[in-house]
Every structure is written in structure tokens, then in C-alpha cells.
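For this depiction, one protein chain was excluded, whereas all remaining protein chains were kept in their positions.
All chains are identified by letter, namely A, B and C, in their written order; residue positions are counted from 1 within each chain.
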Amino acid sequence: SVLSHFPILTDTKFDADGQLTTTDTSSNTVDTNPVKRLIYLDSAATSQKPIQVTKAIDDYYHKYNSNVHRGAHSLSREATSLYESARDKVSTFINANNRNEVIFTSGATEAINLVASSLSCPIGFCQANNWMCLKEGDEIIITESEHHSNIVPWQLAAQKSGAVLKYVPVSHDGKFDLDTFGELLSPNTKLVSVQHVSNVMGCINPISSIVELVREKSPAMIFLDACQSVPHTVVDVQSLGVDFIAASGHKMCGPTGIGFLWGKEALLNRMAPYMGGGEMIDQVYMDHSTYALSPARFEAGTPPIAQAVGLGAAIDYLDGIGMERIHKYELELGQYLHRRLEEVKGVTVMGPPVGTDRAALCAFVCEGVHPSDLSTFLDGEGVAIRAGHHCCQPLHRALGYSHSARASLYFYNTKEDVDEFVRALEETLKFFRSLDGGVDLDDEQEDDGFVPLF
Amino acid sequence: SVLSHFPILTDTKFDADGQLTTTDTSSNTVDTNPVKRLIYLDSAATSQKPIQVTKAIDDYYHKYNSNVHRGAHSLSREATSLYESARDKVSTFINANNRNEVIFTSGATEAINLVASSLSCPIGFCQANNWMCLKEGDEIIITESEHHSNIVPWQLAAQKSGAVLKYVPVSHDGKFDLDTFGELLSPNTKLVSVQHVSNVMGCINPISSIVELVREKSPAMIFLDACQSVPHTVVDVQSLGVDFIAASGHKMCGPTGIGFLWGKEALLNRMAPYMGGGEMIDQVYMDHSTYALSPARFEAGTPPIAQAVGLGAAIDYLDGIGMERIHKYELELGQYLHRRLEEVKGVTVMGPPVGTDRAALCAFVCEGVHPSDLSTFLDGEGVAIRAGHHCCQPLHRALGYSHSARASLYFYNTKEDVDEFVRALEETLKFFRSLDGGVDLDDEQEDDGFVPLF
Amino acid sequence: TTTRLASSSISIESLNLTPELAMMTDAFASIPDEKTRHKQLLYMASKLPDVDDSVRVPENKVPGCLSTVHVDCTVEENDDGRKVVQYFGDSDGLLTKGLLALLIRGLSGCTPEEINAIDPQFVKAAKISQTLTPGRNNGFLNMLAVMKKKAFEAVERENGGDVAVAVSGEEQSTENETAEVVTSFEEIEGKPMYNAIMFTLITVLKPTSITLVDNSSQHAGHAGSKGWAESGESHFALEVVAEAFEGLSLVKRHQLIYMLLGETMPKIHALEIKAKSPSEV
Partner (left out) sequence: TTTRLASSSISIESLNLTPELAMMTDAFASIPDEKTRHKQLLYMASKLPDVDDSVRVPENKVPGCLSTVHVDCTVEENDDGRKVVQYFGDSDGLLTKGLLALLIRGLSGCTPEEINAIDPQFVKAAKISQTLTPGRNNGFLNMLAVMKKKAFEAVERENGGDVAVAVSGEEQSTENETAEVVTSFEEIEGKPMYNAIMFTLITVLKPTSITLVDNSSQHAGHAGSKGWAESGESHFALEVVAEAFEGLSLVKRHQLIYMLLGETMPKIHALEIKAKSPSEV
């Protein structure tokens, strides 16, 4: 079990303050057949799940499984109660104004698409005089560093509505370019969508300055892609002052297949429906239908019930540790990772310089070694990192790389994990460099028993 | 645990041929504190889950949890392998031409919305000369009996594209009105969408006749809402001859939060993308993006990995019993339910008459007793049925009822469940009728110890 | 110590209920089982006056209910010159109709501001939320929301629409019970059973007079005299006068008390009852 590599995920309470730094609870027992700890450094892609989360899902299926909302029997009431209390948990976790502002989606990608699609309803379909709808002449501003899921939906929306999509360029040091951003903002700006934390550069964007600029210079709505912040730090939608946020469950110890959209209630209820189906309607007539208010308005069909319950359990789990504590621990871990990587010869870490606060992740490139080769060989050493464009092709293009490798950590990782990763990285780089400079594998000097077959 | 009420769901093999009719495996043991069997008759809303399914989900999270596709480490490869083999299972289960025709969605509702939304891309956005796109003058034909999830998406599509939505009227006897349908079909018909089995009337629509008529009279694509057929009978997309089908996982012993769309590959690859994000792209540039082919084309973002794995386990489970066997058993059970209900005074069952093949479900109304009162009181007796419009308001309106009650069965139900339900129903009806005709509750004749407080 | 009923039950007081709604909430909470709560609702449904068909129009329809619900109200001026509303309505579902009857009774005769202050959480205190679908699509919550809205609209219409409606947050004095009703009793230390019985009966029955005598000591040594393990309370004599008994047979009056005492009842060895309506005193 992967869980056995992360003792904290099977613990049920977190009273000791050193909990987050203790790793060798398992090494106390003498194991006759010891298993090497898996160095899982891909939590920005998806997190591992605490035992409480899978238990909550099992409990749901075994004890309360039933369809929600319209059922008049007790199982259905219990299922509804669990589902809706998960909404309450999310609502409290992000400090929403009220529970109706939280919409469960299949993930963050759907949350962004929901808003982009709903705001780009063709003229004639949208409610008369709905200021929110994107029209020709309107402008959408995003950044070049965004994840594809915060680019492509706005490209589609711009194509459909005739609005113009503008980009804040990437700064190589990972600093949000407030000057250019300020220049792009205008009374025509209808929507701004930025990520809270970059999944590649690890930089934490200055949301309060961004919000201030937007409010001063434009009437735009602000969408925050909070996928890489909600799992790692306290996110308070009211104090952030944005209009929408999106996050995914599977990156915050929750199940796959669930995420959420938060939006201001007044905005949500003015938006055109997204998917049609059961639950989202008030009345269905043959020639038209009338729609329910948020959140039902945007939750057509049987919702991801078990997944919401699992996400609720994940939130309870994270709250049990404390988001402040996780954030503090990860800031330190992130610095350590960054420092250690910078010390490795030929490695370039993307994003802000050492010393700047960053998420506990580093995307990097290694001179002469392709990220995909690197990750494959590190995998052989029991170190799981990711290689590719991390769904950020424009960002990579701007920085002049086609791909990068990325090590991303979560609260269950430790400095020892970082050490082991750096050790394996150095070894792998040494191996690849031995291939260079005309040193052939069949050279007797580098003999390790390998003979090419052909 | 709900599972304990359905021994078949915790069995791991099905060798004995009488498996489906044996119920009292639990009554062999003398229980000092016997629990009354839950009579769960709401499987058309959602099915209970076999232990194999929750085990598969747990296994996934504990042993293989990782993000899929782009990962270069072994956990990611294993997760991808599990996810993609679930696609193979669905593909084989419905006899798709190949695996690329199976798209995982959050449920059947999303599957229908995906096609409706993709086909109604505004002019200028869709590929030039794409015949598939809905335009002004095009006609969409559905029926008045459809589930809201097969009505509202087409209403939205018609509004967006300017196409006209036409309805085949409800027949009170549940017989598909082929004559009117034939008259509605024309060279302008671009799309026909009908349900395979009605979730209210239980009738099984004559798909082969429908397909034959469509192919003869129009160039239309045919969408089949197979939510109530895929869980209960062999569905072979190739022999059905339709172009798309949708089904949901949670109704076929699988997890919530997953369903699938099947479509002919050539059609899928001509369709505009649905959601934008990771995985669905080929290249993302700042001014435009190019898209991947099906299924990636329609699976933006991190997919419902654990849910797909669970659905795969559900398919293995159903295959273990045999879909032919389930179908045969349920036909008999459905007839029994129908016959027993018809014998109850004042009960009217909707749909085809006794003797006609039907799904193992009956929606019904009781003279003088509101369905919601009925279901609440039956719930007190341990019988879970559903009350409401079952997401079929137009159907109910056409039949002259605002709501109905519905008992829906699955292979784990038995004739004894039907008997117990009918007994409780008769008792409840008797109680409600005692309230009628001016007989007050404080009448000494009907004394059961109840005294009104005020 | 004197237990003031309204204040001892903190959870209910914080809900800003009208006196009538508070009484019914207490009463429902005291009903020991769900089936009986359902029967009470059905009884209330059967007593709800019929309405004219003109009420059954879309403007009066409550959205999101499993059954069809229509509700509306008129405005009256009460004794101290305040504008209060009177509700009426109907539903095809009997349980829903019972819930509607409860709201109609609990809200009628109050001002829009008093009605608006009501916290919907009282359905939990009344233990009737178990009957209702939680969260969104809760027909009961929608009923209450519609009734709150209608109260403001009706009063505004009555005022010729020229008076702006202000929902003030100021505390309302809703203490307008009749003087004769018993609202408090002297708690006896070490006698939990006595205190529990008194509390329940005073809360729900609103008696004009109530006396409960603990005769347990007279029966010391008698089999079963150790009724409630610690306190030794086992034998009681009750004399109660309440409006609730009006028109009920002797047997029904006893059944009513037994039902109210619910979980306490089996622990009592003997309860001697004298139950009268005020008109019989």
C-alpha cells in the first residue's frame, strides 16, 4: 500500500506538534523484508489520500448509498444530508458567504469551463441586458503562465462571444507583471482569470494587488484558479475579494472526480445554466424550462455524492492538522527543495529565486538530459517526479523550454525525501553525462556488464 | 451495512444457477437480534454497490493512486493502465467498434450535454462545412416521455443553434408512437434522441424500428439514452445501429460521479471540443489551440480515475452474473411486481399493460393518497420507494398526474421484496383511507392511542 | 431554583420564534416517535380550513416541493394597531399540508418583521426535519421563505405601496401569552423525574394549573418502589387543568399525558391523574 509510505496518512489524530516532521515511525519496527520508502514527488498532479477519506467513501456506499434530494425515503435523506454537509464543509473551509455559493463539479477544469461557457452564451440566448455575458468588444485578461485549463476555456469563450483574449506575459523570475497588467486593464475588461499559485514556477501571485488594480481600473469579474493554493494554505474568498474560485478535490487529499466552483451568489444566479438535466430545473415545459437557483442551477443530474462525502472527509482531515501549520511547514520544505536543487550542477529551477516564498514544488531543466529520460530513470530509483509541459505549453514556450521535470511536495513529504531525490538525481545525471562526449556504452572503461544486442 | 440486506452483493462468485432467486442465505443463521431486511426499491435512481466495487476503489487509492497519462513514473503508468483498461471493459461490454469510441463523463447527463453542446456551436466557431452542426432549419426529434436530462440539453441546443425541437407524444399504453414519429421525420431532421427504456413507464422502446425509420426518411444522427437499459440487459451498440449512447455508472453497480458516452469514432472526431483544459489539447498557442482525437478530445482535466476503476469492477461483477441472466430474471420480477400492484385496489400503474415485457419498475398513483405521503409512510415500514415527477414533468403532465410513486427493482431484489412492499402498501392505503370520509382521528372507533396535541 | 421555561430552553429561544410556533416546536419535540409526529401533522392537515380555488394560482405556488403547495395571506390590524398577517393555503400532499398548517398557525397574527426573524432551524428542534429532505430543494424551507416574502408584500400593498419595507434587526417583545397559563415551576433538587414531568407538561400543555405530588415515600419497601434508580421517585399524583383537554374523553386525556411523558413513563411505577379543561374547574 502506498499509504504505508506516509505514516501521517494513516494516523487518526495529530496532537503532537512535531507530527509533520516525524517520518520514521515505521523504521522503529525491525522489518525482515524492509520496503524502500516511495519518494512520491508528484502531489501537484494529485495527492495521496488519507485513510479517513477512503473510509468515508466506503461508509457512504455501504451504509447510506442512495440517490439524493428527491427521495422520500430515509436512505435518500441520509445521503442528501451527507452530501449537503460536505457542501457546508467546503463553504466553511474557504469562508464563503453562504453554502449556496459552493457548486460541486467534476473537478476544477469543469468549474472554469462552467463559468466560461455560461458567460459566453450567444446573443439572443442570454437574458436581456445581462451585463455579465461576454460580447464583442469585451476583453478577457489571463496570463501566459496559466494552466491549459485556465487558457483553453477562455479561448473557446472568446471565439464564441467575440470577446478578445489578452495575456499578461511571463516574467522569468516568476514575479507577476503588475505594470503590464495595469496597462491591459480598461473599462472594456469583462473578466480577469489568474492562478493563485503557479503549478510550474511555484510562485504565489499577489492577489490583493491584482484585485485592487482590477477594481480601480475596470468593472471586471475576477476568477481565481486556486488549484494549487486551496490544498496548501488558508484560502479565504471573502478576504481575497475575488468573484469566483475553482479548486479540485484530488489535489487536496480528496477523491478524483470532484472539485468545486465558488462564486458570489448574486453572480451565480444571474448566469445562464451550464448543463441541462435533472435537479437544475424548476419547471420543464415542452417549449422551455425554468431553472433552479444556485447551487442546484449548476448541478444537473445525479451529483458525485460519494466524492463529495470523501472531499468533506479530506477537509476534516486537513483541518485536523491545520492549514496554517501545513502552509508554514511547506514553505520551509519548499525552500529546502529549492536550495538543494540549485546546488546540483547543470540544474536550472524555474520561477522566483531562492529566498522568495514559493509553493513546495520546483520545475527544473537539466543541461543535456531530457526531462522524460530523467523521470524514467528516477522512477527506476523509486523517485516519482513528473516530466512534460505540465499543461503549460505557452509558459514553457515563453521560457524557451519544450518540457521540464517537476518535483512537487505535500505535507506528508519530508526533507529526507528531498535528500533522497537529490541523491538519485545526481546519480542519474552522472550516468547520462557518461553517455556524452563520445563515450560509448561498449567502451571497456565504463563497463557495468551491459552489452548491446544490436 | 446496506450490503448485508443483499447477500448477492457480498458474494464473490456466482456458480449456482439459482443464485438470483435465493434470498434467505442470511436467515439460515439464528440471529438473536434479527434486522428486518431493507426493502430497497429505488434502483432506477441508483443501484446498491457490490463489495467488489468499493474494494476496487480502495485498492486504487491505496496502491496505485496517481495522476494519469502524462506521468513518467510507474505509479502513474499503473493508474493509467487501470483507467484505460476500464475503458476497454466498457468498450467490450457494449460491443463498441473500438476503445476510442468510449468517453468517460461525470454521468449520463454530462454525456448528453456533451453532444448537445458540441453540436450547437455557434456559426463561425464550428468547422466550415461541418454537416453535424445544428443550424437554423434543422430539426431535433425527442419524445414527451424523456427524462429531463434528455430534454433540457436539446432545448438549450435548439435555443443556441436556431434548430427546432419536436416531440413524439406520449402513448398512455407506453407504446412508442411510430406513426407520428414517421411523420415528424424529414430530410431536415438532424438528430433524434430517445430513451431505450422509460424510467417511469418501464416500457422498452422498439429501437430497431426507430432506427429503420430514421435511416429511411432522414439523414439524422440517433442518440440513445441507455441509462435504464445498460444496467439491466445486453446492449450491443453495433447491432442497435445508433450513433451515440449515454449511460451512468451509479445505476449499474458502479460509483457515483461517472458515466460514459459512446459514439461512432468518425462522428466524435468531427465534433467541436466540449470542455477546454489539460489532456484534450494537442498544442496550445496563445491565439488558438489544436485538439486531440477522441477520447482525449472530450476528457479535459484529471479524469474520474477511481470512478472509472470502480465502474470497471462493476462491469466485471455484472459479467460474472451474466447480463442475459439478469435480464431474464428481471423480466419475470417486473411482471410479478406489475401483477401484484394491479391487484391493489385504487392503484393505477403507468405504462404498458400486464403481460407486455417491461423493465422491473412500476410508477403508479393511488386514488386519494399523494405519492409523497405514501413514500414517507412506506419508509416508516422499511420500504424505500421514490415519489415525485422522476425528472419527467412533461410525461406526467401528458398523463394528467403531477407526481407518481415508483418502485424499481434490480437483480438483487426478489419476489419476497415485492410481497413485503405490497403488504406495506395495502396497510398504508388502508390507514389513509381511514382518514377520509369525515372519520376524524379522535374518533373512538379508530383508536390507536393517538391523541392530537392541538 | 425556578425554571423559566422559555429561557431554560436556550436552543429554542435563539430561534426568534413566535409564541405559538415555540409552543408547537416544544410539543413536537416531546412526541416520542416519528409516526406519531406524522399523525399530528395529518391531524393538523385535516383541520386546515378549505380555501377557494382562486388561491391555487402560480403566484401562490411554493417552488421545489414534492407536492403542490399554494399559500397566501391577508392583512389585519390587531388590538395595538400593528399590521399583522393571516395566512391560508392548501397542498395535495397531506404531510405537506400538515406542515403548511403548522406554519399558518405559527405565523398568523404576527407582523412581517416578527415572521422574518424566525430561524428555519426550528424544524430541527421540533424533530420534524427528519421527515424533510435536507439541504436544497427543501419544500418546507421554501414554504417559510414564500410566507416571509408574502407578509411583506401584503402589508406593503395594504399601505398603498408607498411605505418602504424595512426589516429591522431590533429585538421583538413577543411575550403576549394569557396571564392564567403556568409558565414556570419550582425545581426540586434531587428529584429529576419530578422536574422532567413538570417541564414537559407545562411546556406543551400550557396548563392553567398543575400540581404534581411525589408519593414515593409512602410506598417505600413496596415492590418496584426504586423507580428511578438514584432518586427513588416512583409514585406520583398529578392534577392538571389545560385547554388541551377540552372535548376529550377521560381515556384520551390520559393517553395524551402518557404520550407526552414518552421515555419517562416506563420508569414510573404509578401515576394518578386528574386532568380537566378550564371550563370543568
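List of remarks:
Keep this in mind: contacts are C-beta pairs under 8 Å (C-beta built on N, C-alpha and C of every residue); 3 or more make two chains touch, one makes a residue touch a chain.
Since this is a predicted model, take the numbers as computed values, not measurements.
Considering the complete complex, the chain that is not shown touches A, B. Within the set A:Lys63, A:Arg270, A:His370 or A:Lys415, the residue that contacts the chain not displayed is A:His370. Screening B:Leu75, B:Ile94, B:Leu213 or B:Ala296 for touch with the missing chain picks out B:Ala296. For the chain missing from the display, the contacting residue among B:Thr80, B:Asn150 or B:Ser289 is B:Thr80, taking the whole complex into account. Hidden from this view is one chain, which touches chain B at 69-72, 76-77, 80-81, 83-84, 87, 100, 279, 282, 292, 295-296. The omitted chain makes contact with chain A at the following residues, 370-373, 376-377, 380, 387-388, 402-403, 432, 435, 440-442, 444, 449-454.
Here is the rule we go by: only the chains that are shown with their structure count from here on.
Because contacts link each chain to all the remaining chains, their graph is best described as complete.
Each chain gets a centre from the mean of its Cα atoms; for chain A and chain B, those two points are 32 Å apart. Our note on geometry: chain A versus chain C, Cα centroid distance of 50 Å, whole angstroms.
We define each chain's centre as the mean of its Cα atoms; on that basis chain B and chain C are separated by 43 Å.
Residue positions 66 of chain C each touch two or more of the other chains. Listed for chain B are residues 371-372, 376, 387-388, each touching two or more other chains.
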